[in-house]
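I have a structure I would like to understand better, so I am pasting it below and will then ask my questions one at a time.
One protein chain is absent from this view; the other protein chains keep their places.
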C-alpha cells in the first residue's frame, strides 16, 4: 500500500475498475501512449490494450457523444476531456442526451458514463486552462457531479462514478493532483455518491467547500483554531445530487456558514448551498451566509492569477466577520 | 402606435436598430424569408436586404462564433438561436470568446453582439423545446443576460442589448410571445441594462421573477391581495449584471421573499438571488427565502408539462408559508 | 504541382420516376412479395402521416414532422438493416422505424407528447427520435464502437437531413468513425430543405455525399425516391461495415412534399410549383407503377391495402387516444436508476403539489 497522489489514486481506481469489469473502456485525447497530459491514465494502454484505452481525434463534442452511444450499449465509458476549459462543446451532449436518455426512454436505454476532466486554477497554466465550470453541470437534472478533494476520496469516488448506472461528470482539481500523498488502499471500495463528508468537527462556524478549496479551508481552520474559533469543515464531494441534510445539520449547530468556491461568484454552486440554507436553516442563522469565491471576472492569466483565487486570508476574514455577530 | 405582442415589439426594436445603425446585421436559421419560426424577424429581409438579414446553415456553434468575429470587426451582430435547447453548442463560443475578447485583449477587440433565443415551456412544444437555461449564461463573467417579460420591456431591452458594446444573451419567454398586447411606442428609447423593475408595490412579501414567471406572479399577487397580503413584484429583467440593490431594498422592507423561476431548481438563478439576500438582508428576514421553481428533473413532454411548470398556486402557497411566520 | 488524391461521387438509381427500371434489378427486387412488403410499409407510413396531421389539426397531437414524399428513403434504410443492427433516426424515419418494429401507437404517443412513445417494445436497442439536429451522429459512432470492441457483427445506422450535414457534431462523428474504422453508416436524407433554408444555401458542396471525403470514408448518392436503390446502396454500405471494412455515407435525394412540421407554413418561402414538380417523383407512385407493370399488383390489391392501412392506423390512433397519461411520479422516477435520497423529499413535495395545480 504505497502512498499515492491524487493522480496515482485515480490511476489505481481506473485500473481496478477495468480489471473488475470488462465493459469499462477509456477514451479521450492523449489518454493512450501519453497516459494523459497529467498521467492519470499512465500505463493503462499497456495493461488493458488498445481496445479499451483509445486516443480520440481532437473533438470534445464527439468524445461526449460517443460515450453516450457506447454507454447506451452497456459499455461503461470513461471519457476524458483534457481540460475543463474545452468541455463546453460537450455540454450539449450532456444536457440533451446523457442526462436524459434514461428518462426519455422510460428506462429502456441508459447512460452509464463518466466524463472526467481536470479543472481549476492555481498552477499558472495558459489561457483557458484554469476555470471551474462545475455549476453548469450541477444545473443539469439527470447528471451526477462529483469532485474529489484528496487521493483517497478520488479513488473511492472514481470507483463509485464508474459503477454508477447513470452519467457522472467527474471534475478533478488539478492543483491537488500532486499536492499531497496519502495511503490509498486499493481495496475496490467505493464511496457513496450522495453524501457530504464532514472533515473536521467544530461548533462555531461551518466551512463548506469542494475540490481544491478544502485544503484552503483546513489551513484557515487551523488559523481560526489559534484564535479559539472552531470551524466545522464539510466537503461537498458530490455536488449533484446535493446532500443538503448534512450541511444543514451542521449549520443548525454552528449558526454560521461560509461557503468557499474557486469558481466565479455569481451563479456558482456556492449560491445553491447558500440558498438551500436560507430556505432551511434561517432560524438557526446567527450571521449572514458568506460566499468566498472567485471574483465575477475572467480568470486572469498567471501573472495575476493569485489575485483571483480565494485563499486562506479571505476565508479567515469571512469567518471573522461571521463570528463578529453575537 | 399600435398594440403589440412581444413578437411585434421585438420586430419593431430590431427594425429600429437596423434603421438607426447600418452596422446592425441579423443572422440565424430561418430568420430571412421565413421571418424566424416565431416571426420575430418577419419582413426584415424585405426591408433591409439579404446583406443584413442572413439565413445561416444549421450550425449553432458557427452562429455564435461568426457573431464574435463579425462583432470584433464592429458589426453589431444579432444572432438568433432558434430555440434555447439548441444553444448548448454555442456556449463554448460565449464562454471562451464572446465574454472575454475585450478582457483578454485589454480592450483592443470587443464583441458587441446579441445572441437571442426563445426559451421556456408552456406551449406544448416538442422535446428539447421547453427548457430554461438562463443560469448557465448568468454564470459567465463578461456576458450580459437579459430577459424581457412584456412587449414594452422587450422593445426597450432589445434596443439596449443591441446598442451595448458588450455581448448580450437575450432570452425571450416564448410563452409570452403572443400572450398579451400593449402599446409600445416606437420611440427608440432603450431601457437600462442594469436595473430590476419594480412592477407592483407591496409591503408584505417580495416576489422576484423574470420572463414568463412575471405573469404568474401578478396573478398570484391578485389572489394574495384578496387575502389582504400585499406582494411587491420585481422583474429581474437583467440577470447579469444583477441589480441586487433593488431586490435587497425591497426585502429589507417586506422581510419575506419568494423567488420564482421556471428553470430547474438546483443551480438556477433563483439560488443566486436567494444567496445574495442571505448574505445581505439576513437581519431583515422574517421568513425563509423560498424558491418556487421547475423541479429537479427533465422538463416532461407536453402531456405532463403542466406538472412541471411553476404556477400561481405554488407561488401563492409559498407566500402563504412566508406569511405564516410572524 | 502534382495530384496527390482524387475522388469521385457516384449516383445510383434503379427504378426511375416513371416506374421504369434503368439499371439492373437486385435479387431481392425480383421477389414481388418483398417489393410488396416495402410498398406496403411506404403506404402505411403515408397513412400514418395523414392521420398524424389530422390529429394535430384537431388538437389531439403535438407539433408533427411529416415524412410525406420521403417514404422510400426511410423504408429503404429499414429494409437494408438486420434486426440486431441499431437505428439512430432523426424525426422523419417513420418508415424505417415501422420495419424495425416500432409501433404506430408508440409513434403517436411520441408526437402526442408522451415519453412512453420512446419506450419501444420491440427494437429495444434502437435510439429514440432525435430532435436536436445531428446530435445523434456521435451516438451512432459510440454504438458502433461497442459493436466493434465486443466483436459483434452489427452495424449502427444513423439517419439525418441535409441541414444536419452542417452541424459540427456530424462532422466530428464521421471523422471519429473513419479514424476508428467503426461499423456505422450515415444516411443523409436530402429533402431539399431545412425548414426554409434550401439545400443550396445550406452548403456550397455540390453534393452532400462528398461530406464523406472529409472523414476519409466512401460517400455515394442514391435516388432517395427509389426504394430499391436505397435498399441496395444502403445495404452495400451496411454489409461493408459489417465485414469490418469501415463506415459509409450515403446521400439519398428526395423531397419534403409537406410543410416542415405542422407548425410551419412552407408557402412563406418556397414556390408551390417546386412542390408540384416534386410530386412527379413520388416514391410510392413509381413503385406502384412498377409493380402494376410487372403484374404483381392491381386495383383490388391497392384498394385492400389502403383499407388495411387505414384500419391499422385507426386502431393505433384509438389506442393512443385511449392511453391515459402517465402518473405524475413518472416525472421523477426515470431520471436516475434509483431516486437519489436528495430528491426524495422534492418528489414527495411534487406529488403533494402537482396534482392540485401544476
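Going in written order, the chains are labelled A, B and C, and every chain counts its residues from 1.
Please note the rule applied: contacts are C-beta pairs under 8 Å (C-beta built on N, C-alpha and C of every residue); 3 or more make two chains touch, one makes a residue touch a chain.
The shown structure was predicted, so the numbers you read here are calculated from the model rather than taken from an experiment.
Participant: What are the shown chains in contact with the chain that isn't displayed?
Facilitator: Visible chains that the missing one touches: A, B, C.
Participant: Among C:17, C:32, C:50 or C:201, which residue is in contact with the omitted chain in the full complex?
Facilitator: Reading the full complex, the residue touching the unseen chain is C:201.
Participant: One chain is left out of this view; which of B:41, B:59, B:149 or B:206 touches it in the full complex?
Facilitator: Final answer for the missing-chain contact: B:59.
Participant: Any idea which of B:42, B:92, B:216 or B:262 touches the chain not displayed?
Facilitator: Of all options in B:42, B:92, B:216 or B:262, contact with the hidden chain holds for B:92.
Participant: Touching the absent chain: which residues on chain C qualify?
Facilitator: On the chain C side, contact with the omitted chain comes from 1-12, 23, 166-169, 171-172, 175-176, 178-179, 181, 201-207, 209-211, 213-217, 221, 246.
Participant: What does the interface between chain B and the hidden chain look like in terms of residue numbers?
Facilitator: 25, 51-52, 54, 56-57, 59, 61-62, 64-75, 77, 89, 92-93, 96-97, 102-110, 141-142, 164-166, 194, 241-245
Participant: Touching the missing chain, which residues of chain A?
Facilitator: Residues 29-30, 32-35, 37, 55, 57-59, 61-62, 85-86, 89, 124-129, 265, 295-298, 300-309, 311-314, 317 of chain A touch the chain that is not shown.
Quick note on the criterion: only the chains that are shown with their structure count from here on.
Participant: Could you pull out the chain whose C-alpha mean position is farthest off from that of chain B?
Facilitator: Farthest chain from chain B, going by C-alpha centroids: C.
Participant: Please report how many Å separate the Cα centroid of chain A from that of chain B, as a whole number.
Facilitator: 30
Participant: Taking the mean of the CA coordinates per chain, how far is chain B from chain C in Å?
Facilitator: Taking the mean C-alpha position of each chain, the two centres sit 36 Å apart.
Participant: Which integer distance in Å separates the CA centroid of chain A from that of chain C?
Facilitator: Averaging C-alpha atoms per chain gives centres 40 Å apart.
Participant: Which chain B residues reach two or more other chains?
Facilitator: Touching at least two other chains: 61, 85, 89, 127-128, 296-298.
Participant: Mind pulling the chain C residues that touch 2 or more other chains?
Facilitator: Residues 115, 132, 168-169, 330, 335, 343 of chain C each touch two or more of the other chains.
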